[in-house]
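With one protein chain withheld, the remaining protein chains of the complex are depicted in position.
Residue numbering begins at 1 within each chain, and the chains themselves are lettered A and B in the order written.
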Amino acid sequence: MTAIGTPFGAMSIRQLQAGLAAKEFSATEVAAASIERIERDDARMHAFLELTADMAADAAAKVDAALAAGSLADAGPLAGVPVGFKDNMNLLNTHTTCASNMLANYLSPYTATCVAYTLHAGALPLGKLNMDEFAFGSSTETSAFGPTLNPWDFERVPGGSSGGSAAAVAAGLVPVALGSDTGGSIRQPASFCGIVGVKPTYGVVSRYGVVAFGSSLDQVGPFARTVEDAALALNAISGFDEHDCTSQAADVDFTANLAEGVRGMRIGVVPAFMEAEGLTDEVRDRVAEAAQKLADLGAELVEIELPNAKAAMSAYYVLGPCEAFSNLARFDSVRYGYCDPGHADLGAQYEASRAKGFGPEARRRIMLGSYLLSAGVYDTYYYPAQQVRTLITQDYERAFQKVDCILTPVSPRTAFKFGEIGDPTQMYLSDMFTISINIAGNGGMSVPVGLGANTNLPVGVQLISPAFKDVNMFRAAAALESVYGPAPVAPQFAGTH
Amino acid sequence: MKKLEEILKTWEPVIGLEIHAELTTLNTKMFCGCKLEFGAAPNTHTCPVCLGLPGALPVPNRAAIESIVLAGLATNCDIEKHSMFYRKNYMYPDMAKNFQTTQGPIAFCMRGHLDLDVDGANADERYGLADLKPGESADNITRTEDGYVAHVGITRIHMEEDAGKMVHIGGGEGRIAGATHSLVDYNRAGTPLIELVTEPDLRTPEEARLFMQKLRQIYLAIGISDCSMEEGSLRCDGNVSLRRRGTTELGTKTELKNMNSFKNLHDGLLYEICRQAQVLEEGGIIYQETRHWDPTAKRTIVMRVKESADDYRLFPEPDLAPYDLSDEFIESVRAKLPELPDDKAARFQQEFGLSAYDARHLVEHRSTAQFFEACMSDAERELGSAAAKLAKPLANLAINDVSGWLNANPDAVLDESPLTPNRAVQLVQLVADGTISSKQGKEVFAAVIEEDADPKAIVEDRGMQQVSDTGAIEAVVDAVLAENPDKVEQYQGGKTGLIGFFVGQCMKRMQGKGNPQIINELLANKLDA
Partner (left out) sequence: MTQHLTESDVRGIAEYVRIGMTEDEVAQMTVDLNAIIDSLSPITEYDLEGVEPTFHPIGVLVNVMCEDLERDSFTQEVALMNAPKQQDGCFLIPSVLGDGGDR
């Protein structure tokens, strides 16, 4: 708690580090108070699955020691910043459950690269965050340990699959959390919770140590309430990792052009998206308004087409399950994970362990992927889906010859109520505007642009960058933030001390 | 069951091999930095990658890729610049990820071949050979003076990873049948493995054995594997089917496993050919199945019947970048290609005037071939052009004595042994100039190794010099003949076998040092006079 009464988790990185540098408070106090606040304020919301108070205290002690010995900067760019990690990220000696009964007791014997980089940057690890089981979902309802509630309205979902990460940041429990995004799992919950969520270009952040869902689609990224905080976090976690063949050196400072403004920037808008079936009026209005604001700031709006985006949904629901089926085969009760007791032969143990360890959505996707890859079926779905990937990638390449960044909705609607969407295929529509970016591999982020006129719930817009030009979307995002202000802490958490 | 030669009159066996070699000479595994080591404590060479932990990702070992390219170049394959890794999905507890990372339709190495020299009695197994004259070709063989050359196609060599090891407990003898539990050790999981698949070009068990032997020599020559069939770093499965002579359609094949020695490979295939012939001749059907060669029972037994083709849901591995090998990369590997056994044999024939047979056997082991060459250069240094006549005896020494000694002492290292090239040259010279007999040569060979001494010194110390002085020998011969007039009479009466008796008597008097050739000559002269 600070003199001005703002909880540490509700501060920006700049505010926190200024306070630390001025010795207004110590990192140890930040860690302890943050843990205490989560224990108190997260009880109902259920963003965190596990708290790592000791690790946070150890990290804080190092930051305090660095500060005492010299300067805060020596402790790293995220020195003293409380963070949380989606529970599909390995952190040595913590549980990594993927919100699944399969891994309820799994202890990580190693640390994911993105987590290691965050800690190396001086951040204070507070704990692990709830998610849809194995990241299969858009609502965090499929968590085997119970859903996370949307901090804006406890009757609603926080989005998913990184719902815990989004809720924790939106509630001001942490300034930064990491999530992963396979089809919209960072951007959609960021939008539902009214914060910034970044899915960088595939390869910007190492996937090593992040439990895989769709290996060619997964990408790790930060949640934050300000664009600058998101950029600082991405600076810390990005870069080539020798443990991930698909990671690439970015050598970019994502904060570099935040102050540049958008004058002269060409922003693409997609008329077909704005007329998409299922897009609610309140979201459409907010997105249109955001585009106009960018134009007012001097950006040039250019209408573009992404003709093959309509096939993205079906391509995604081919590629994702195929890769997931294979990635989830390792959960077999032999080396780790749930092992159903009392079986005399391995086949029976396999079948019972996987039946009970996986939830319904995981089972569906494993079954679907296995079917889609089977002999004869492969050529009907999987191979064409990879061809469609080429077309979608070419769409973006063509569009980015004309524009520097594209602006679209994130989700067709604001946060829905628990149980409101039961049909899996309807749930899949949550990702209609986000998945083509995972398929093509370029960067996308969600930026809050106020509340929907009908639901009074947060709406986000999506900014899309060319591959490895993620700085473009950060530049436009900072401009939007200059208009809409940084993301507020969700109202019912804003007053809690 | 009928004999093979009978069967071959009616049936044509069609054999293809799948040969797995672990790249044991590398430091680390295929996709992680765990050490490659046979026999370590269970699960101590493991990490997130080879244990298939959630979140782990593979990174290919550059040296493994270089090794497979080297193997491809050494077996006349085309090196495919563009290839990818694939996931072969099946659940089995020794495979940590429950998929094997392997290659798809395009492997690093495609369309290679090896030529096999088949000669002597082994050549007779090839049906229809007698119809060909030397130099003539039919099917995939070319007749030679003493046999034939078989041209065997290699479909592909692809890169993959080995599985862990399982020990079955609760049953008998570690066998799977009857076991109640299994223990899994992932130390071997992720060992780089290359799989070579031949075309179904082999027609006899002997050809299969020769192919395997030749491939082993090549792999050893290029240094990519220790090729231990015993420890399983070189493994061979065989696909066998029969078709009636004169037909071209392939019969149903069985897959043969557990042929973990050259002998087992030969005997397993031989048995399976005979078994299939019997089944077919009795009007039965061959089922597509995997069979296990039991060398003790000398038969193959069914492991698993395949009702339909296995569906492994193969798809490109998204975690690994594709390959686009550059010419520079391929050429840099080619530059590491040593002289291959065939080339070396040809050079030995040309340079040292060895017979094809000697040259081929000499290059079977890299160490003996190297030793032979070292001996020849030593001899040339000392004797100049006169060294040429030592080539044949030196080759014999290497092929027979040295190889025999190495086989009997598997841990021995020739380079570090007392048998230096210089001593070997001394030894063959002592035999060549008649100082000692070839039989004595064997004794001196053993003594050199045992006593770490020069052959000349050994011969002197033991007083082994042969007596080749004709006068001295003649005196002994005369004495022996004089002492045995009855035997002389019998000999001259036609019992010429008694010559051995006379030689023996002479040798006895000379304490074994008489030059047997001279003794023989003198005896013959005197008795036949």
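Please note the rule applied: contacts are C-beta pairs under 8 Å (C-beta built on N, C-alpha and C of every residue); 3 or more make two chains touch, one makes a residue touch a chain.
This is a predicted model, so every value here is computed, not measured.
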Of B:S137, B:T180 or B:S355, which sits in contact with the chain we cannot see? B:T180
In the whole complex, of B:I7, B:L26 or B:A395, the residue touching the missing chain would be B:L26
Touch as defined at the start, partner being the missing chain; which of A:A18, A:A73, A:A355 or A:A453 qualifies? A:A355
One chain isn't shown here. Among B:T10, B:N43, B:Q213 or B:S228, which residue touches it? B:N43
Residues in chain B touching the chain absent from view: 26-28, 32-35, 41-47, 51, 59-65, 84, 90-95, 100, 163, 166-168, 170-171, 176, 179-186, 255, 290, 303-304, 310-312, 316, 318, 320-325, 329
Residue ranges of chain A at the interface with the undisplayed chain: 105-107, 109, 202-203, 216-217, 242, 245-246, 248, 310-311, 313-315, 317-318, 325, 329, 332-337, 339, 343-352, 354-355, 358, 363-364, 366-368, 370-371, 374, 380-381, 383-391, 393, 423-425, 428, 439-441, 467-468
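Simple rule for what comes next: only the chains that are shown with their structure count from here on.
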Between the Cα centroids of chain A and chain B the separation in whole angstrom comes to 58
In their complex, what parts of chain B are in touch with chain A? 47-48, 51-60, 87, 89, 91, 93, 96-99, 180, 182, 184, 186, 309, 311, 313-315, 318-321
What does chain A use to touch chain B in their complex? 88-90, 96, 98, 103, 106, 109-110, 112, 207-212, 214-216, 242-246, 322-323, 325-326, 329-332, 334-336, 344, 346, 350, 370, 373-375, 378, 382
